[in-house]
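Only one structure is covered here, and it is reproduced in the block below.
Excluded from the complex is one protein chain; the other protein chains are retained at their positions.
Right, chain A next:
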Amino acid sequence: MATQPLQQTCCQGLLHFWVLMTQRLELPIGLLISQSGSYEAVSRAIHAGAELAIGEINARPQQPVKLIPVTIDPAGSLAGYVEGARVLLRDHGLKHVVGCYTSSSRKEVLPLFEKADALLWYPSHYEGFETSENVVYSGAAPNQHIVPLTRHLLGQFGTRGWMVGSNYVWAWENNRILREAIAASGGAVLGERYFPVGETDLGDVVRQIVADCPDFVFTTLIGQSGFAFLKMLRAAAEAAGIDQPSDMPVASCSLSEAELPLLGDAASGHLSSSVYFSTIKSDENRQFTALWNERFGQMGQASADAESAYVAVHLLARAAECAGSTGFEAVREAVRDLTFDAPQGQVTVDGDNLHCWMRPRIGRSRSDGSFDILVEHPAALRPDPYLTWAHDARDGDSRDLRLIQ
């Protein structure tokens, strides 16, 4: 790998020369991202993040690559994703698509990408246990979200936890990891309940949680269910005279800036494990958030999902630039070990598993729609989708997380 920067410089140099002599390399890119449906707040942020990067790249005349986007809205339905992928891959003949949010949608379209020799740029954190050669994963892997959060919760708050989630694999797998860590530390799972995606009738479980008074609540409820739960829990705890944010904090691996404006009075005091928060202090992030606020400020502050899509598009453009081609295999090989100075900091695509090296962080939401960053890993962490190399969450004493506040 030591020769790669040199190779990249050479290929970039040649390409620049070629670009000056001819014209920009046109790279058609599909956007298979829901603009409506139960998780639309997050999904719209993903779309906006991709748009931002496309606009940024296309606006620079010296950029050797020009992106031509084709957008399809699957409206949050699995059938919509399959149909959308068919149209993009077969009718448009695209080789690169940024898209999907839930794992079920990704699993559904994956065979189509394998068949078409095309690359899916998947911009969301997920539960891991997949390494497809047809996917570049720019969101966090489980060793970068649930494992550090588990250590933080058990180390800072106690070992009596309540788990509530939307009834699908994201919730089951994260809860499995947390449950095993709680058991290993001699703690107790006071309760574990699942609800259909979109369910908002959560009064019973909220009453039970307040009565049990756990050390922390871990939620994997997504979309509307998540908003309803956080509001109801806050209200029920207040009614019982409990200071919920400090006495039974709610933690998740998905709460983002895109959702805080929808929580009203209950927006502050929640813990979230993420590789990106809008409050990260860096030049790249200042630039990114300024762009975001100007174009998409009405959607709330910039979020991890938006940034992840932004990173995915930039990685794609750079890989195509380096490969001097928009082809599936040329771009995939070029993206291995590629580094990008992202708003969150330096992001590197792992040459082995096509996930990204990133820094885990834990934030606490504020009433102004952003997060205070409480903890961050001192360096980018190698993605470990199968948790092959991660030490069991139990033997972590948060040595590798740096308390910064």
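Just so we're on the same page, contacts are C-beta pairs under 8 Å (C-beta built on N, C-alpha and C of every residue); 3 or more make two chains touch, one makes a residue touch a chain; residues count from 1.
Here is the rule we go by: contacts and distances are computed from a predicted model.
Per the UniProt record, the absent chain's protein name among "ABC transporter permease", "ANTAR domain-containing protein", "TonB-dependent receptor" or "Oligopeptide transport system ATP-binding protein" is "ANTAR domain-containing protein".
Of the listed residues A:Q35, A:S132, A:N167 or A:T339, the one in contact with the hidden chain in the full complex is A:S132.
Note that of A:N143, A:Q301 or A:N353, the residue touching the chain absent from this view is A:N353.
Residues of chain A that touch the chain left out of the display are 110, 114, 129-133, 180, 352-353, 385-389.
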